[in-house]
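Here the complex is missing a single protein chain, while all its other protein chains stay put.
Our next item is chain A:
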Amino acid sequence: MSGLPESFAAIEGVEPARLELDGVSKSYGETTVLDRVSLTVARGEFVALVGPSGCGKSTLLKMVAGLEFPDAGHVRIAGTDVTDVRAADRDVAMVLQSYALYPHLTARQNLALPLVMRRLTGRQRLPFVGRFLPGTRAQLAAIGADVEKAGRALKIDHLLDRKPAAMSGGQRQRVALGRAMVRDPRLFLMDEPLSNLDASLRVHTRAEIVDLHKALGATTVYVTHDQEEALGMADRVAILHRGRLLQVASPEIVYRDPSRIEVASFIGSPSIGLIEAVIDDRGRAIVFDRPIAEGFAAQAGATVRVGIRPEHLRIGGHDDAILPARLDRTEFLGADALAHLRLPDGAPIVAKATPEIYRGFVPGPVGLAWNAADLLVFDAAGDRLRPRFDAATVTAERAHV
């Protein structure tokens, strides 16, 4: 829909690079910002690094870029250890969260600067004199042409002679994208490039960045705090929480099969409902004296947290209910609707379905039901507990209660 692929086919891409982070740690004084992070991004892959604000995403990205240096661990790009190599020598491009366009230069000059720095020699870059050295003119002409081409591809050609102050947020974002992309990076880093755009522009630009990645084929690490963005755009999602990488997997896997409770909580909107339960001597999870899941090897008396996604929570009559609850209100969202509920102890939980299903629901007592196979159960430490055998028998168990 954006027409980017054709326009960019003309730009010769360099070999995309493989990126390896190996036990990378970083502290500022007492605070550990990153704790032994290891991550491999394959050549040409698009990995989204996602996590709540302040979890260390930007710090990790800066370490890949060479703007920060790890206290321990290694960074390898295309097989070469670059842990101590400065940013200028890494040949990595980055779109910064604030865009950081040079305010004193026009968009054209902003786009040209990285090319000037890389393609001209130190002497050719000298003011006045450099222009007359052999080869300078040809190089400058080639740079000008490449800038024009990138400008056309990103549809910013009409902005090229403006300074950043005279552009809208969306236009600045495109220029920042252009500046990073114009030099065919082998590794492309983006730090929340859409967070400063309004909602409609964000969805549109999201699609464009995915198209751009397909066209350029550059290895891409994309940082965002928006889990929806991460799920929608990336080949794989890496979830960072308090400086630790919790899980790296495809969007489907991190959603359906999270390995940690923080992953389950962070991914999905509205977020997963969590019910505290106790394991009894038969390996069943008990809530309000009712078994709601079974087959756990955990010790009797251990506390577990049972997670259930809003779309897996069914609201029905009292007869087939696993747990009683109270419906507070329903919320119409268009294609979906939400039901805000309270468990017997007053804890809130949310269910999601199509609006038709909730039509006619009135606040009051209801029963909650689900398929045992959809439950995600975590132990007290937050690690995933998997039932030893098919939990379909829970229904049978309930008959006895």
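We take it that a residue touches a chain if its C-beta (ideal position, glycine included) is under 8 Å from a C-beta of that chain, and two chains touch if they have at least 3 such contacts; residues count from 1.
The rule we apply is simple: contacts and distances are computed from a predicted model.
> Which protein name, taken from UniProt, belongs to the chain you can't see among "Cell division topological specificity factor", "NADH dehydrogenase", "Ubiquinol oxidase subunit 2" or "sn-glycerol-3-phosphate transport system permease protein UgpE"?
Missing chain, per its UniProt entry: "sn-glycerol-3-phosphate transport system permease protein UgpE".
> Thinking of the whole complex, not just what is shown, which of A:Tyr102, A:Phe132, A:Phe288 or A:Phe332 touches the missing chain?
Looking across A:Tyr102, A:Phe132, A:Phe288 or A:Phe332, the contact with the absent chain belongs to A:Tyr102.
> Please pick, from A:Lys62, A:Arg290 or A:Lys352, the residue that touches the omitted chain in the full complex.
A:Lys62
> So one chain is hidden, and I want to know which residue out of A:Leu49, A:Ala93, A:Ala150 or A:Ile315 touches that hidden chain in the complete assembly.
With A:Leu49, A:Ala93, A:Ala150 or A:Ile315 as choices, the missing chain is touched by A:Ala93.
> From the list A:Pro52, A:Gly73, A:Pro114 or A:Gly382, which touches the chain that is not on show?
Here the residue in touch with the unshown chain is A:Pro114.
> For chain A, which positions touch the chain that isn't shown here?
Touch with the absent chain occurs at residues 62, 65-67, 86-88, 92-94, 96-104, 113-114, 117-118, 179-180.
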